[in-house]
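The complex is shown incomplete by one protein chain, all other protein chains being positioned as in the whole.
Each chain gets a letter, A, B and C, in the order it is written, and its residues are counted from 1.
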Amino acid sequence: MGQRLGFGVIGVGAMGRIHARHLASRVPGARLVAVADVDDLAATAVAEELGGQAYERDSDLLTDPAVEAVVIATPRAFHKQLVIDAAAAGKHLFCEKPLASTVEECTAAMAAAETAKVKLQIGFHRRFDASFSEVHDTITAGGVGALRTMHMTSRDPEPAAGNASRSPADLILETSIHDLDMARYLSASEIVEVYAAPVAAEEAGSLEGVLLQVRMANGVVATIDNHLHSAYGYDQRVEAFGTGGMVSIGNETPHRATVSSRSGVVEPLPLRFFEERYDAAYTAELAAFARCIAEGSEPAVTGADGRAAVAAALAALRSLEKGTPVRVEGQGQEGALL
Amino acid sequence: MGQRLGFGVIGVGAMGRIHARHLASRVPGARLVAVADVDDLAATAVAEELGGQAYERDSDLLTDPAVEAVVIATPRAFHKQLVIDAAAAGKHLFCEKPLASTVEECTAAMAAAETAKVKLQIGFHRRFDASFSEVHDTITAGGVGALRTMHMTSRDPEPAAGNASRSPADLILETSIHDLDMARYLSASEIVEVYAAPVAAEEAGSLEGVLLQVRMANGVVATIDNHLHSAYGYDQRVEAFGTGGMVSIGNETPHRATVSSRSGVVEPLPLRFFEERYDAAYTAELAAFARCIAEGSEPAVTGADGRAAVAAALAALRSLEKGTPVRVEGQGQEGALL
Amino acid sequence: MGQRLGFGVIGVGAMGRIHARHLASRVPGARLVAVADVDDLAATAVAEELGGQAYERDSDLLTDPAVEAVVIATPRAFHKQLVIDAAAAGKHLFCEKPLASTVEECTAAMAAAETAKVKLQIGFHRRFDASFSEVHDTITAGGVGALRTMHMTSRDPEPAAGNASRSPADLILETSIHDLDMARYLSASEIVEVYAAPVAAEEAGSLEGVLLQVRMANGVVATIDNHLHSAYGYDQRVEAFGTGGMVSIGNETPHRATVSSRSGVVEPLPLRFFEERYDAAYTAELAAFARCIAEGSEPAVTGADGRAAVAAALAALRSLEKGTPVRVEGQGQEGALL
Partner (left out) sequence: MGQRLGFGVIGVGAMGRIHARHLASRVPGARLVAVADVDDLAATAVAEELGGQAYERDSDLLTDPAVEAVVIATPRAFHKQLVIDAAAAGKHLFCEKPLASTVEECTAAMAAAETAKVKLQIGFHRRFDASFSEVHDTITAGGVGALRTMHMTSRDPEPAAGNASRSPADLILETSIHDLDMARYLSASEIVEVYAAPVAAEEAGSLEGVLLQVRMANGVVATIDNHLHSAYGYDQRVEAFGTGGMVSIGNETPHRATVSSRSGVVEPLPLRFFEERYDAAYTAELAAFARCIAEGSEPAVTGADGRAAVAAALAALRSLEKGTPVRVEGQGQEGALL
């Protein structure tokens, strides 16, 4: 227990607080030693609740020697610079998605980590969820034969706090990016083309949802259905079809009670939102990160994964603008990016 | 097609009309040639709709040479005598359950059929239902290992027409008897004891439901839950547990649409009642009966099956009266009965 | 019963035989009076089994005065001319999909029916299926709020008989066309664009499947996933999402038995193929057709529905050829087509 890695969390909005809470009490191999937020009252409140030092300035957290690794959970605009600064300070890096806002920025962030010889893991927590993992493992074990098509659904009950009026960039870079990563992860292939259909853009400049058709380098084709308002709650599913069968996941629910009455046979609604649905996955991804540092092994979700997802997300954005399918540039091809 | 067996239906209440309709159009190897009912208007109406001769008197139908087999679908009080009369007239016999109201009457009916060398099949249609058959076949194939316990549920949406104020005898001899037969059929053993708990007998002499604990000769123990009013509709289920696993069936529904909204994830209610739920089974049992006559083979549900179910049902009735578990007398033991 | 409409079936392959069988015994308001097939042995065999006159030549069937309506179930190449000939002979027309192979041919067929003042209904049987109808009725009743996206799945266990090596045209015009019709029917809007991704075209000129992204005039976006080989059997589903919720259907199964053992909780596979799955829908569509003739009302699925589906299917084919999204031409716009 004495060798638990000291973590600092930068940005204590919704996601940052979740990570801080898990680090404070239940991530094996990790402990919370500091938090930082430009809103110093927020930082202080978290530190008082969970322990550790509170900082208003990131730079102060980064010079705290007790901090061995950082979780970057600020708005995405600050990710790239924080990765570079924290890497320069010798801290291991767990960065929330998206890694950055452009492919070039991603490459710069990756280079900074590589130069500093620190680990860099991206917050694609679904890879650590029991149900999504089961889909991955079933595919990998040949349980669906040769993979052909996938259908992914991510619908929020309402826009996450602070994102009430989302731009297309918000929707694609914050929500769709999880499905884009999952498309890569499950198919073990790269996204080569995205065709994005806007859904119900009733106000200028904002989207209610998006439906993506995604083609992979190995011929697999996937659809992604994202919405910001789902009347029945948080909907997180995937279906993968291949020559040998199909694997699919349903939603997790708070209980398993069914009520049968005159009005129907009523099953429970899904778990409310990401905090409840991915509670275990958020712990697992940080535990894996702490373990890869301790063991000196490769992170389970690399900077290259982060960049490939950003490249695909940017293609989706361009597809929305142009109204045509768009090729993904640079994904997985080091040469092309540098 | 020329060799279709000529059927007469005696009693054209709800069940009789179902059988007549199926015989008229879709039971392989059978055709409807006559119907009889003490209500001659009812008989005439059915004959006009479906074809065949209408009789007011059973005895007239029984002397019609075109009638080679009869379906007895009158109230149970008349079953025994009709079996004896029809057997004497040389007609093959398909008798609705219960075969008769006492074990002795059942034995007399069986003897009449045997003497006349005509086939006698009892209307335990669940044995011909796809879901119940699958349970039976799974058990028989060893799919649950050694069978240990069973739980059976038969709940009606409302009492079947003409049975609005049911006595315990009505409930047990008309509804529970199906589950008692299923207990024997699925366990391949005889019922040796029944303990019956009355449910909500709010009016003197009437029952809302009954919960039976049934012990089989081979050690299997079963529960049977019967109710006359089910708010969510017709509930027909069974679960069988053994050393190797469990097989269970859910309800059939009119469609497979699920609606997810703010108020829950709503699945459809079951098919409305027996006519919809067992539509295919009613055809299949008559087809099997026609086939056993054509092939000279043993009926799938024998007079002995009918008698054993009556014996168990009477034990359940005595258990209700006495308030103690009651041994079943005479079931499956020819000697004891004759 | 005397007023049952006399039907002739032209083409007694798999679908023609299904229709003939249903007409012979169970379609209310209809009876089978004749069948025709270039394979006269096939026609004779069907007539012997089901009754009615057998013809080798369509023209002979069309001059048979007992034939008041025809079911056209030949390969699609013959549809247009048969519609024109049968209309000229004054027969009402039930034509299997696709109505014809081009939009112009569809228009010509529609014009022939209109000139002859005969009814023309297209064989989009899913509109008569209980589950698909429930989805339609739920949407129409506002059960999902404003419709946003739909996901449709049609996967065959194996290619239907006689289609073993399907071309893209076979796949799109025979299978996808059902989903394209469903997209129109459920959204109450026209298809304006199709983007088709080929799946696993391992042999030159053949497709294993296709994934379509379909945009409707009212902004709804749909995906269609079609495959010719599904290891777990016939998969027929739809999911419709809107601002108020979601409605989706699962597959029908031959029974409802679940087996729980060491190896998992095993539910039954879907009904085998179209004949079992849509058994009731095939009867219902012909019953509706007979009724619209008897009542002089509009068919439930019109020639215009048939043409719009063909227009969308051809757009899908062009999208496959060109590798880009393709606008649908002429659908629902009388002027543009004539």
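One rule holds in what follows: a residue touches a chain if its C-beta (ideal position, glycine included) is under 8 Å from a C-beta of that chain, and two chains touch if they have at least 3 such contacts.
Remember, it's a predicted structure, so these values are computed and weren't measured experimentally.
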Exercise. Which displayed chains does the hidden chain touch?
Worked result: A, B, C
Seminar exercise, completed: The one of A:T74, A:T107, A:S131 or A:S319 in touch with the missing chain is A:S131
For this session: From the listed residues B:P28, B:P75, B:G90 or B:G219, report the one that touches the chain absent from this view.
Result: B:G219
Exercise. With respect to the chain omitted from the figure, which of A:G29, A:G143 or A:P159 is a touching residue?
Worked result: A:G143
For this session: Name, in rising order, the residues on chain A that touch the hidden chain in the full complex.
Result: 25-26, 130-131, 133-135, 138, 143-144, 244-252, 254-262, 268
For this session: Spell out the interface residues on chain C facing the chain that's missing from view.
Result: 231-232, 260-269
Exercise. Please identify, in ascending order, the residues of chain B that touch the omitted chain?
Worked result: 145-146, 148-149, 151, 155, 195, 197, 199-200, 208-209, 211, 213, 215, 219, 221, 223, 225, 227, 229-232, 235, 241, 243-246, 324-325
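Here is the rule we go by: only the chains that are shown with their structure count from here on.
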Seminar exercise, completed: Per-chain Cα centroid nearest the overall protein Cα centroid belongs to chain C
Seminar exercise, completed: Copy-to-copy rotation (chain B on chain C, CA atoms, range 0 to 180, rounded to a multiple of 5 degrees) logged as 180
Exercise. Using mean CA coordinates as chain centres, what's the chain A-chain C distance in Å?
Worked result: 42
For this session: Please compute the C-alpha centroid of chain B, do the same for chain C, then give the distance between them in whole Å.
Result: 40
Exercise. What residues in chain A touch two or more of the other chains?
Worked result: 231-232
